[in-house]
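Have a look at this one.
Of the protein chains in this complex, one is absent; all others appear in place.
Letters A and B mark the chains in the order given here, with residues in each chain numbered from 1 onward.
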Amino acid sequence: MSDATLEGPVLSADGKPLKQSLNQALRKQKIRALVLIAPLLVFVLVTFVAPIGSMLMRSVQNTAGTDYIPDLMPNVVAAIQAWDPSTGEAPPEEVYRAMAIDMASAFENKTHTQLGRRFNYEAPGISSLFRKSGRPASGWDIETDGPFKEKFLDIDSGWGNVEYWAAIKANSGYYTSSYFLAAFDAQRGVDGISMKEPDQRIYQKLMLRTLGLSLLITFCTLALGYPVAWLLADLPLRTSNLLLILVLLPFWTSLLVRTSAWKILLQEQGVINNFWIALGFTERLSLINNQLGVIIAMTHILLPFMILPLYSVMKTIPPSYLRAAKSLGASNWTAFWRVYFPQTTAGIGAGALLVFILAVGYFITPELVGGADGTFISNRIYFQFAVSGNWGLAAALGTLMLVVILILYYVYDKLVGVDNVKLG
Amino acid sequence: MASKLPPYATTGQRIWFYSFRVLCGLVFFYLIFPILIIIPLSFNAENFFTFTPAMLRLDPEGYSLKHYEDFLGANGDYSWLQAFTNSLIIAPLATLLAVSLGTLAAIGLTQPHVPFRKQITALLISPMIVPLIITSAGMFFFYSRPFGISELGIQGTYAGVVLAHAALGIPFVIITVTATLSSFDTSLTRAAANMGADPLTTFFRVQMPLILPGVISGGLFAFITSFDEVVVVLLVGSAGQKTLPWQMFIGLREQISPTILAVATILVVISIALLTTVELLRRRSERLRGMSPG
Partner (left out) sequence: MKLKTTLMATGATLIAAAALAQTNMADSMTVVSWGGAYQNSQVKAYIEPYVANNPGLNVITDESSADAVTKLRAMSEAGNITWDIVDVVAADGLRLCDEGLAMEIDPDTMLADAPDGTPASEDFGNTLVGDCFIPQIVFSTTFGYRTDLLSEAPTTVCDVFDTEKFPGKRSLEKRPIGNLEWALICDGVGIDDVYETLETQEGVDRALAKLDTIKDDVIWWSAGAETPQLLADGEVVMGSTYNGRLFSAIVEQNQPIGMLWDWQMFDLDGWIIPAGLPEDRLARVLDFVKFATDTQRLADQAAYISYGPARASSAPLVGKHAELGVEMAPHMPTDPANAVNTFLFNFEWWASYRDDLDAQFQAWLLQ
């Protein structure tokens, strides 16, 4: 080495300092990697992330149909701010007059029933008022036909209900918290926010049921999957590869096929019940359209997701450890519990989290075999979205569920690493 | 536990050994029985979902191909065949899209220096984790009017369903291809470059053949994801894109027509074929890398 290189920076072949050159190469590598990833990243952002994001926005947007409430009834929104619901008095004539104006234009644009539907989420019963009042209001002359309070009360005495007007006032902005309140089983009354009656707290109940059943299903898959994974890891490779097919075939078989198979097996006149009767029993078993059916079918469907990660962990544990423990005097149980089991916890964590995450979001199987008490929160979201059409509430419930799932996903990433997901 | 019972085993060990195997046998039975039971039932000559006395006697009269003929439209109802056709249009296109973008990205992700590698991977795998009901509800509105522009709307078109299914298949491609790539010897690409091959040649002549099994496995996963998917197609598709799972779902919710059993059997056969392919590929690549005795 010459003196010069010792004093100055290390140079590379083209005369640039080596550090700079390495940095350049590194930057080049980074850019090349990003260029390769970019098309997919953009694709996923546009086709997957953006749709979910825009849907979640609906949980706070205060709209009826395509338009925001303040745009649909500007006069009412302006007039009602001065009114104080806590007085217990119905709003003054100005508010009714504003309602007459807005109602007439809403009827013209055929949005009055949509408005009714929007406020009906907050105050059940109000939807019929809007529907009844649209046509009469469109015939009133705003200058000469007052006072409008009486006219509205003539159509339906419900227009005197303070609760209804309070609901309109509370939801007169561009954004609303009412969908999240509903998702938490809370409500906003004349005197502030309160929880609903215990027997009306349906989402709490559904959320707990979803988590509880998912936990139970995760436990079932673990109880059934652990011995099988152990056996597979212990058998000679040739045999275990053959048996592994029995695990992988269900994994590759259509979810609908497996669900329909269970429907056929479990129903009252189905294969299992007929076999049961042939054994001499007289009572048929109720195996479907209840929680039991969901547990049986979903445990079956999710079992491979438990066995595969367990198997891949167990495969790496040398069988000599167990033998060593036993030769040192450990009983079978001690050898298993103190030596083997601790080494499999990583697999248990990976399998259990994956099964739990997937179970919480299940929709098809509970829908088809769950009956009334075996449905999950997903089924309710689908109902609010596709049947009832309360998109705001569906979005709020979806946001809550997504938060739960993302927390679990984060934990999974920390414990297992998302790049360690095994697929057969 | 041991794979073989030693000759000196005590009675207790014997009982444990056999009861453990019986237990595992029962779990295997539970795994496979519901799938296999469909197959004989699909040849039922009657419209029942259980074994008729004639079937139990193994009387040929009790069996028939009529549910398969119905699937093919023998009763004048071509809806099953139409749904099958739609599935065969959508699934390969979604697979192609997922595999081409996914393989590129997987190569990018396995480069030595990738900024935000973990976060990007987590994002790309998330379509597998996010509940389908959330995904599909979001897609319905967004695909109707992407970024508020209704002219770009693809809800209710083949394009919409294909894009949605491709998004769902991507995690599987990423997982399988990165797994193959992580065991890929990068000095090979450098060697190729040294010998004067341009990056494209290197990719297609050196890298691709070696990671091909992983790419094909990922593709098959993506294919089966689209081929089985029902929630997204119910919302993103319209009746014109009715796929086989859609038709099955409606059939299951309303009237379980025995044709469903024939369709289910066909799907099981397809699954077996795909599974066999993936297994053969896996073993081949393991053998090539000397990881498994075969």
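Here is the rule we go by: a residue touches a chain if its C-beta (ideal position, glycine included) is under 8 Å from a C-beta of that chain, and two chains touch if they have at least 3 such contacts.
It should be emphasised that the depicted structure is a prediction, and the values quoted were computed from it without experimental measurement.
> Which displayed chains does the hidden chain touch?
Every shown chain touched by the left-out chain: A, B.
> Among A:Val60, A:Ala78, A:Val162 or A:Ala386, single out the residue that touches the unshown chain.
A:Ala386
> Taking the entire complex into account, which one of A:Gln200, A:Thr239, A:Ser327 or A:Thr345 touches the absent chain?
In the complete complex, the chain left out is touched by residue A:Gln200.
> Decide which residue listed in B:Asn44, B:Thr95 or B:Gln155 touches the omitted chain of the complex.
Considering all chains, including the one not shown, the answer is B:Gln155.
> Counting contacts across the full complex, list the positions on chain B that touch the omitted chain.
These residues touch the chain not displayed: 49, 73, 76-79, 81-82, 85, 140-141, 144-145, 150, 153, 155-156, 238-240, 242, 250, 253-256.
> Which parts of chain A face the unshown chain closely enough to count as touching?
Against the left-out chain, chain A lists 65-66, 109-114, 116-117, 120-121, 124-128, 131-132, 134, 199-200, 202, 205-206, 267-269, 289, 371-372, 380, 383, 386-389, 391.
Simple rule for what comes next: only the chains that are shown with their structure count from here on.
> Please report how many Å separate the Cα centroid of chain A from that of chain B, as a whole number.
Measuring from centre to centre gives 23 Å for this pair.
> Where on chain A does chain B make contact in their complex?
Contacts found on chain A: 26, 29-30, 32-37, 39-41, 43-44, 46-56, 58, 224-225, 227-228, 230-231, 234-237, 241, 243, 245-250, 252-265, 267, 269-271, 274, 300, 303-304, 319, 322, 332, 336, 357-358, 360-364, 367-368, 378, 381-382, 385-386, 394-395, 398, 401-402, 405, 409, 413, 418-419, 421, 423-424.
> Contact residues on chain B for chain A in the complex?
Of all residues in chain B, those touching chain A are 1-3, 13, 16, 20-21, 23-24, 27-28, 30-32, 34-35, 37-38, 41, 49-51, 101-102, 104-105, 107-109, 111-115, 118, 120-135, 137-139, 141-143, 146-147, 163-164, 166-167, 170-172, 175-176, 178, 217, 221, 224, 227-228, 230-231, 235, 245, 248-249, 252-253, 256, 260-261, 264, 267-268, 271-272, 274-275, 278-279, 282-283, 292-293.
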